[in-house]
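Everything on this sheet refers to the single structure shown next.
Here the complex is missing one protein chain, while the rest keep their positions.
Let's look at chain A:
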């Protein structure tokens, strides 16, 4: 029925309808689409077994899946999934043994931007967002995830050097930091990646208020470390040294390890630790949202396995990153939890549905 004359059939006229010449030999499918997505497909094209649209539609990411019914497909929006990206990039982590500019023996398990676009059902924008959220770095044309321990090492070294040379954490000179770490065998690219992961670039050298003994080198990049990241770095060190801490002891040790001028607060550890009262003491232990499933049903199951009852304040950091198409946090709570509030004064409690 690819004939325009049926569409143009005038009133009081008729035509004969025939089977097309290629009828029966073509593999055709019909796909129902929303008008805006249709326009995107026609204008720009898309790729993926899940249909991707290459840009955002109405502010929402759209990676859509097709559900097949007999010969008739429907386009459904789903939220982008970075798990696959993470697992691909985790095949070969950049770490101690690969920290050299020498060409690696093989490129298996190494992926370029184009490789990733082809292998994953993500649009360009989503891939960019995914790489950023995973703190991936491009080394030698390949996108790499740096081994966490390795990143912590580099960060620790930067902090040690800063303390040793009395550098301000709000105004670290890239040249100085890089040369100090290169002397210890670390590559410049990784050092800069570390600075970018744990801080941000400050625009002009003299705006950082660095005292120098002469002229400012305006070409030198200056970095400011994010206070929260510095605090988290030291917090993580403490958390990995013991399975649980008395809260007061932890806070003392934590503050003691921090560079002067940096202020720590337990709020920074939301979504990373849980605190429970045992008798008159409060104890904390690591429980990180990063280790929990990203699928809402599995996430809530894991949370309720850990604790059968949650107060909103404690629960919020563990569900705020959940993405489900068209579902607000309230909708997720409604679907996966039971809310009880004994009295108007006590905070609401969430339990498994």
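The rule we apply is simple: a contact is a pair of C-beta atoms (placed from the backbone, for glycine too) under 8 Å apart; a residue touches a chain by one contact, two chains touch by 3 or more; residues count from 1.
Everything that follows uses one rule, which is that contacts and distances are computed from a predicted model.
Enquirer: Quick one: the chain not pictured, UniProt calls it what, "Chromosome transmission fidelity protein 8", "Small ribosomal subunit protein mS29", "4'-phosphopantetheine phosphatase" or "Dynein intermediate chain 2, axonemal isoform X1"?
Expert: Checked against "Chromosome transmission fidelity protein 8", "Small ribosomal subunit protein mS29", "4'-phosphopantetheine phosphatase" or "Dynein intermediate chain 2, axonemal isoform X1": the hidden chain maps to "Chromosome transmission fidelity protein 8".
Enquirer: Identify the residue among A:9, A:182, A:196 or A:331 that touches the chain left out of the display.
Expert: The missing chain is touched by A:9.
Enquirer: Thinking of the whole complex, not just what is shown, which of A:21, A:313 or A:345 touches the missing chain?
Expert: Touches the omitted chain: A:21.
Enquirer: Given the full complex, what residues of chain A touch the hidden partner chain?
Expert: The list for chain A reads 1-4, 6-7, 9-21, 23-24, 26-35, 38, 41-43, 45-49, 51, 73, 117-119.
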